[in-house]
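Just dropping this structure here.
Entry: chain A
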Amino acid sequence: MKLKTLTAATLAASMVLGAGAASADLTFPSLSYRTGPYAPNGIPFADGYADYYTLLNERDGGIGGAKINFIECETGYNTEKGVECYESTKGEGSLVYQPLSTGITYQLIPKATADGIPVHSMGYGRTSAANGKVFSHIFNYPGTYWDAASIIVKHILDQEGGDIKGKNIALVYHNSAYGKEPIRTLEELAKKHGYTLTLLAVDHPGQEQKSQWLQIRRERPDYVLMWGWGVMNQVAIQEAVNIRYPMDHFIGVWWSASENDVIPAGEGANGYKAINFHGVGRDFPVYDDLQKYVVDAGKAAGDGSNLGTVLYNRGMYAAMLASEAARTAQGIHGVAEINASQMRDGMEALKIDQARMAELGLANFGPDINVSCASHGGPGQAAIQQWDAAGKSWTLITDFTSADRDVVDALIAEDSAAFAAENNITPRDC
Partner candidate 1 sequence: MNITQPPADVLLSLNNISLSFGGVKALTDISFDILKGEIRAIIGPNGAGKSSMLNVINGFYHPQQGEVWFDGSIRGPLKPYQIARQGIARTFQNIALFKGMSTLDNLMTGRITKMHANIFWQAIWKGKAEKEELEHRERVEHIIDFLEIQAIRKTPVGRLPYGMQKRVELGRALAAESKLLLLDEPMAGMNVEEKEDMCRFILDVHDQFGTTIALIEHDMGVVMDIADRVVVLDYGKKIGDGYPDEIRNNQNVIDAYLGVAHE
Partner candidate 2 sequence: MFYRESGDFKSTYSADQQTFPIKFDRIAVGVILAFAFVVVPFLINDYWEKSILLPFLVWGMAALGLNILTGYCGQVSLGTGGFMAVGAYASYKITTSFPELNMFLVILLSGGVTAFVGILFGLPSLRIKGFYLAVATLAAQFFLVWLFNKVPWFYNYSASGMITVPERTVFGIAITGSNSPPWATYLFCLTFLVVFAFIARNLTRGRIGRSWMAIRDMDIAAEIIGVPPLQAKLSAFAVSSFYIGISGALFFSVYLGAAEPTEAFGIDKSFLVLFMIIIGGLGSIFGSFVGAAFMVLLPVLFKNIMVGGFGWPTDMVQHFIFMLVGGLIMFFLIVEPHGLAQLWRVTKEKLRLWPFPH
């Protein structure tokens, strides 16, 4: 009986929920995680994502004259909650999803494709989704983990004057699907460039990494790469500081690249490097607008303190890319109120050059974006950023460089082919 009343109540509640369905607007859902073990990373991203849409509504009255209807749903980085969020928001004409977790992304790849709603797993999720022929509705521009791996190796090559034969590179990775992503690529590159690769898995949550770092200390690898997440980042960086590993030889992926990860380690973290696919800091014109129209107007999602932090920028960048795609879609289909499938076309035809970036107040904030039917991975470009502990700030120390395409693309082709075969998908011809 208890159960019956309960479900009945749920029904009532979800009716209330359904009532909110807005038709005419452009609906952008945000599957944020402001709670749980990864909340410190989830909050700034979610704030940035929300604030940019607020800015568009406040400043330009939406996109192409159509107001933005922004719905947030808390996933706590938990897959089941994520699915619940997706199901509860997709009915409201959601245009594009940022699942923000490997687990949820893998859930949505088949579901969203079936529902005809595009997913933008920006720099995470399933790397081989970059192959638009197989993954019609999944986008992961501007770059993938495999791009990241290869760009980092490129950076190491530059540091070492083009030759890393016989060098030893260690990868400290979160022992999960996400953490394992770069291994194949790094192995391929190892064959190509002749370095040796040491793999060091760290189990979730990763508060205890003595073994791994003692090993690093013994073997003194020339470079240490990190695919870390959550508390693992802070601990790893702290341990690296403790064993006095040269921080400028310690390079993290873009999810180990936020202020949160380095600040706890204090001065010692100075010089720590990480890859990133967008600009850092807040000296871009768009921030003046954000300050003026959003924060000062008291409409900010957060307390406005984290404007300009890496993850805030990333959220904001994601929103920018989504809104630009919506604009493109409006251009293609000549309607203001686009639907999900039109949004997909917009994302697939997305082109952003520096001129446009400048118009948006984000000059040189990111690489040129050019998505195509064949490549949903965009330019596959990223830059290396370095931490300045004294100034508590990141600075980009390289330009946005491309990955080693022939290595990465080969892997993408292979993996996506396997997926297509497993789920009997016939690749589109582009």
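Selection rule, in plain terms: all candidates are chains of the complex that A comes from, given by their letters.
Before moving on, here are some points about what is shown:
One rule holds for everything that comes next: a residue touches a chain if its C-beta (ideal position, glycine included) is under 8 Å from a C-beta of that chain, and two chains touch if they have at least 3 such contacts; residues count from 1.
Remember, it's a predicted structure, so these values are computed and weren't measured experimentally.
Touching chain A in this complex, out of the candidates 1 or 2, is candidate 2.
Chain A makes touch with candidate 2 in their complex at residues 1-4, 6-7, 9-10, 13-14, 16-17, 20, 32, 34-35, 39, 43, 72-74, 76, 79-80, 83-84, 87-88, 90-91, 102-103, 106-107, 109-111, 113-114, 126-128, 175-178, 180-181, 184, 203-204, 411, 415, 418-419, 422-424.
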